[in-house]
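Before I ask anything, here is the structure I am working with.
Note that one protein chain is taken out, while the other chains of the complex remain in position.
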Amino acid sequence: MIETSTLTKSAISEYISKGKRFDKRQLSEFRNLSIDLALSKKAEGGAKVKLGKTEVWVGVKMEIAEPYPDSPDKGNLMVTAELLPLSSSKYEYGPPKFNAIEIGRLVDRGIRESKFIDFEKLCIKEGEKVWAVIIDIYSINDDGNLLDAAFIGALAALKSAKMPFYDEKKEKIDYEAESKKKIPLTKNIPINFSIHKIKNSFFLDPSIEEELASEGRIILAFIPDSPVKICSMQKGETMVVSTDEFNKAIKLAEDKYDSFFSEVMKKIDSEILKLK
Amino acid sequence: MNKQEINRETEESVQEGYDDSKEERKVVVPGETIVSGADYLPGEGAVREGEDIVAQKFGLIEHSGKLVKVIPLSGVFIPRRGNVVIGQVTDMTFNGWMTDINSPYQAFLPIMETPRFVNKNNLSEFLNIGELFSSKIKSVKAKGVDLTLEGRGFGRLEGGMIVFVNPNKVPRIIGREGSMIKLINDESNCKITVGQNGLVWIKGDNIEDELLAKKAILFTAEKSFIHGLTDKVKEFIEKEKGDKE
Partner (left out) sequence: MAYTKRIDGRKFNETREIKAKIGVVPNADGSAMFSFGDTVAIAAVYGPRQLHPQHLQNPEKGLLRCNYSMLSFSVNERIRPGPNKRSTEISKITEWSLAPAILIDEFPNTVVDVHIAIPQADASTRCAGINAASLALAHAGVPMKELVTSVSIGKIDKQLVADVSKAEEDYEEGEGATDIAMSFLSRSEKLAHIQLDGKISPKELNEAIKLGLETCKKIRKIQEDVLKSIKDEKGEK
């Protein structure tokens, strides 16, 4: 399969280095974002997120588990990501490849380090029984930037989730019983930015063509504060950057933070209202 | 490649061009009876079952006299002899290039189908792995497709960009007697080579012109059901030009 062509790749590079993009977006501009919470009635929470033609489905399930030995009074978090062969001709079945593992890891890190989930409130019996929050991410159509879409999906799924009813006598979850309890969340809502680099330009929300032309990326999650704080970060690929360039990349995301954060929250909240 | 050469290539595809002037066509699904009657003949995408001519593809019905065929609306590129295609080199052998032409079959470009002498020991000098080229399908065999560069204008593509469209939309992009592609060509000031495999090469003086042509091509593919598409495309290009500055 011819994915992108070397010709298109060099045209993109040339254009982006002048600060311009094929679809006329600004370097820090995202594609159209849409969020739909009607993913699965069997999930505790879920979201279908679209960024342009990219689509990701994220579901939250909860189970009873044993706590980890180093956090006996805290709930567990598990994040998995699957790049479905359904979503692109380049994905195949088999054990998860690095791309999938990385998406799971990065969403996990952003949520964990932000302390967005109040894990202490997910303890049922110290050292014995806690709630496990499991976030499963599936790619449905890969047109670039699955990670940021998945991260938004995880936020939407967590914010809209209802905890299932735990029957203490029977010591098991009754998933059919009505429950209005929400997952205990804090105000530290993390938001992820994948900052890509081509030549001397940094840009956000790459399309698939831009992703294939990208030299490397800096991925970070912010949490609200004044000033805003960074709670996780990772540089991807073998690209190297000068400290000046690095600061420029962070600045691009920092400047975008306010407007993007409020757009994402507004969309999630209005979808949650629709659920009622 | 100069203009004249491009016209030559579009001519190749004239028979395949879509005629906008015909009546609106009906959509059929596989297994559906298109017409009944002993005197009808099943064409491509159709088969006779007793009295009935039955569709074997999802597509639009086309009658020409007694012949009834189904023009597919979707699907991968099925190579035919004489098709102009744009391919990408994937590997080199002792006597030619293995290439990807976005079809179910591998395509081979033999060294003897090149227009000039190529050193067997240095194939990459003529065409290297990853490079794109335009060519023509010489033959389609069970094992694969053979390509040729015979005919002016074929060979390595340098500069410009590639747009991908569904191969079934190519007739629309070419238009009746090549009218649509000529329109986009003239309005955008770009040289355009349409591969029947759905790859379109656009080369202009600058990226802005190329992006205009790209948009117009994607617009044509997307709106392929609309009547009087040529006028719509013209309007679209005018609007895009206006937006520019």
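Each chain carries a letter (A and B) given by its place in the written order, and its residues are counted from 1.
In the analysis below, contacts are C-beta pairs under 8 Å (C-beta built on N, C-alpha and C of every residue); 3 or more make two chains touch, one makes a residue touch a chain.
Everything numeric here is computed off the predicted structure, so don't read it as measured data.
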For the chain not shown, touching visible partners are A, B
Touch criterion as defined above, residue of A:101, A:124, A:140 or A:185 at the omitted chain: A:140
Which chain B residues touch the hidden chain? 27, 29-32, 45, 54, 56-59, 72-76, 104-106, 142, 168, 225
Touching residues (missing chain, whole complex) on chain A: 1, 39-44, 46, 53, 55, 57, 59-61, 63, 80, 82, 84-89, 93, 134, 136, 138, 140-143, 175-176
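Assume only the chains that are shown with their structure count from here on.
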So, in whole Å, the Cα centroid of chain A is separated from that of chain B by 39
Would you mind writing out the residues of chain B in touch with chain A in their complex? 87-88, 100, 102, 130-132, 157, 159-162, 164, 199, 201, 207, 210-211, 214
Can you list the residues on chain A that touch chain B in the complex? 1-2, 4-8, 11, 14-15, 20, 22
